[in-house]
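Dropping the structure in here first, questions after.
Complex shown without one protein chain; remaining protein chains in place.
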Amino acid sequence: MAKHNISFKLNGQQVNALVESRELLVHVIREQCGQTGTHIGCETSHCGVCTVDLNGESVKSCTVLAVQADGSEVMTVEGLAQNGVLHAVQEAFMQEHGLQCGFCTPGMLIRAYRFLQENPNPTEEEIRWGLSGNLCRCTGYQNIIKAVKVAAEKMQSV
Amino acid sequence: MIPGKFEYHIPTTVDEVVALLGEYGDEAKILAGGHSLLPMMKLRFAEPAHLIDISRIGEIKGIHEQGGTVRIGAMTTENELIASELLQQKCPLIPAVARLIADPQVRNRGTIGGDIAHGDPGNDHPAAMMALDATFVLRGPNGEREVPANGFFLGTYWTDLQQGEIMTEIRVPPFTSGTGYGFNKLKRKTGDFATAASTVVLKLNGNTCADIRITLTNVGPTAFRADEAENILRGQVISEALIEQAAQQVMAVCEPAKDLRGDEEYKTHMAAEMTRRSIRDALARAKG
Amino acid sequence: MQVNIDKSFPIASSAAAGWAFLQNIPGVAGCMPGAEITETIDDKNYKGKVKTKIGPATMAFNGDIVIKGINADKRELRLIGTGQDTKGTSTAEMDLTAWIVDADGGGCELKGKATVTVNGKAASLGGRMMTQVADQILNQFGQNFINNVITLGGDAEAAEAAKEQLAEQPKELNGLAFAWSVIVGFFKSLFGKKPGDTA
Partner (left out) sequence: MATTAEDLAREDKLQGLGCSRKRKEDPRFIQGKGTYVDDVKLPGMLFADMVRSPYAHARIKSINKDKALALPGVHAVLTAADLKPLNLHWMPTLAGDVQAVLADEKVHLQYQEVAVVIADDRYIAADAVELVEVEYEPLPVLVDPHKALDDDAPILREDIKDKDNAGQGPRKHPNHIFSWEVGEQEATSRAFDEAEVVVKEEIYYPRVHPSPLETCGCVASFDKVKGSLMVYITSQAPHIVRTVVSMLSGLPESKVRIISPDIGGGFGNKVGIYPGYVTAIVASIVLGRPVKWVEDRMEHLSTTAWARDYYMTGELAADKNGRIKGLRVNVLADHGAFNSHAQPTKWPAGFFSICTGSYDIPVAYVKVDGVYTNKAPGGVAYRCSFRVTEAVYVIERMMDVLAQKLGIDRMELRMRNFVKPEQFPYHTALGWELDSGDYHTALTKVLKAVDYEGLIKEQAEKRSKGELMGIGVTTFTEVVGAGPSRNCDILGVGMFDSAEIRVHPTGSVIARMGTISQGQGHQTTYAQIIASELGIPSDEIQIEEGDTDTAPYGLGTYGSRSTPVGGAATAMAARKIHDKARKIAAHLLEASENDLEWDIDRFKVKGVPGAEKTMKEIAWAAYNRPPEGLEPGLEAVNYYDPPNFTYPFGAYLCVVDIDKYTGEVKVRRFYALDDCGTRINPMIIEGQIHGGLNEGFAVAMGQELPFDAEGNILGNTFMDYFIPTTMETPHWETDYTVTPSPHHPLGAKGVAESPHVGSIPCFTSAVVNAFAHKGVTHMNMPHTSFRVWQKIHELSLDKRE
């Protein structure tokens, strides 16, 4: 089976990788690219801890082949802060205690980031709908929802 | 959960897909959004030797209206269906169905064509397609053929899509005035298949039900149409009593499989309840 | 995970022809789509394999078939097939009793009672599909059985047609090729009243 030379932008940096057809994007990001912020939780695309931003859309990277990312732009939690300045969603999660064990957090943040691009001024119901692909066992979601709302307000006010 | 090995192909035209399908026969599988196929491959229930990724074929994406029908490329994603103004105006049932499929991330990958062609009785678009009287465009070695949604679904994981064929487009007649829809899906949680779902499309002529289609999801080996229930309502002024009769008729034809969502009795009752609600919703919408 | 399935298939042939074929174990095994006898140990014990294809999923089982009883008076056969999938993650067992009865108005009928038990990953994850899939497989089995019996006797034209259908049978279980045979039964069950449904 032939291996594939793929190339994609990861958090703004061009990366190259030699992958098998079957390699999952999440494994390549974590193991070949060494960016371990993106986690693996359920492997059946239910939990969302592996969520990354692929060409401007949230996807579950456990259910995307690495070869499919060839030529694309991928953003993970590591790409949220710019020049050492945290993104508003990161600030808000910290401020509102929107995380505990931290395992779902990267997926939750990268989804929240994209969701607020899609819907900059969401209601609570819309936030619940927008984050429904990300499971959290620790927080009971209430502070996560609050954090997304706070981040939205902050981003609106800028 | 690691998939087995396979050869990956990424054609850019439908013709190339057909050629690849011809070359590899049943060793090949088409990869659309991948959210049914890849988990099956990771569990090693599915181990195709060749995977044909159709995500870069522009000609089978997008939604437009042509010749009086709404045409949806098979690779149009669920989120694109939800976002489509055209569908919202001409066929709002489709975005309503898409909204209750899976979750936001999965809806970015999952496609209408994949949902239909997979043949899973739990998938939601098949029943909608039957209720809409949609037509599927299939392309194979002998060219293109159009098949009606009604008759396409033959069994569990089993459709009229022949080996060597690919679904390229879904054609849907737009709603005319006086048409209403109802879609009710009972599920345990976000991302689950329906315990039971019912889709209804009806057209009113004055207060009379000129036409109606009632379809059901996950209460038989495939999505199916409850035509005897339709017959009870067609040509009538729909009343609660008639809705009840139709619901009872739906119960008579359900053949659900027992699983963790519930037993046969529950699912049968839920198919009826979803149908009651969908008829009421469709009626309200048809009345505007 | 266990499912019980009762089936009957009318055959336009004599009960004697039906019974003759039922005792042909490799022949009967061959009616199971994708199945074949790979080794005959004695007249009661066989080794075989089945490759099952359910949509995108494929499972290959290797296993044993044991004839538990042949009752000529009742024209009845009981066999147990057990197999393990080649990955070692799932196993399947089928306890099948099949018998031939005279049908009203001529011809005969193949009747079958099967208990299918699946263990392992397929049982954990496949529960939603088990009954429907087992039903589909047995319908195809029944149709192949009918065709085989008809080729043995009956009228020449029917035998030729049956042969052609058999020739089309794919090497593994695949719903598509035999669509027509099952559609009949399927749509009947879907749109008719359920058996025993008095409502």
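Here the chain labels run A, B and C in written order, and each chain numbers its own residues starting at 1.
Please note the rule applied: contacts are C-beta pairs under 8 Å (C-beta built on N, C-alpha and C of every residue); 3 or more make two chains touch, one makes a residue touch a chain.
Please read these numbers as outputs of a predicted model, since none were measured by experiment.
> Taking the whole complex into account, name the chains on display that the unshown chain touches.
A, B, C
> From the list A:S72, A:Q95 or A:N119, which touches the chain that is not on show?
A:Q95
> Please pick, from B:D26, B:E80 or B:D103, the residue that touches the omitted chain in the full complex.
B:D103
> Which parts of chain A face the unshown chain closely enough to count as touching?
20, 22-23, 27, 30-31, 34-44, 46-47, 49, 76-78, 80-81, 86, 90, 93-95, 97, 99-106, 109, 127-129, 131-145
> Using the document's contact rule, name the residues of chain C that touch the chain not shown here.
1-2, 84, 86-91, 117-121, 123-125, 127
> What residues on chain B make contact with the chain left out of this view?
These residues of chain B touch the chain that is not shown: 1-2, 4-5, 44, 103, 186, 188-192, 195, 244, 260-263, 265-266, 269-270, 273.
Criterion: only the chains that are shown with their structure count from here on.
> Linking chains that touch, what shape results: line, ring, star, complete or other?
Contact pattern: an open line, chains touching in sequence.
> So how far apart, in whole Å, are chain A and chain C when each is placed at the average of its C-alpha atoms?
Each chain reduced to its C-alpha mean, chain A and chain C end up 49 Å apart.
> Averaging over Cα atoms per chain, report the distance between chain A and chain B in Å.
Distance between chain centres, rounded to whole Å: 29 Å.
> Averaged over CA atoms, how far is the centre of chain B from the centre of chain C? Could you give it in whole Å?
About 31 Å separates the centre of chain B from that of chain C.
> Which of the residues in chain A end up touching chain B in this complex?
Per the stated touch rule, the residues are 1-2, 4, 20-22, 24, 43-46, 48, 51, 57-60, 63-65, 67-68, 111, 115, 129-133.
> Would you tell me which residues of chain B are touching chain A in their complex?
That would be residues 1-8, 10, 31, 34-35, 38-39, 41-42, 51, 53, 55, 79, 102-106, 108-109, 190-191 of chain B.
> Which of the residues in chain B come into contact with chain C in the complex?
It comes out as residues 26, 29, 36-37, 40, 43-48, 118-122, 154-158, 160, 162-163, 193, 220-221, 224, 227-228, 248, 251-253, 255, 257-260.
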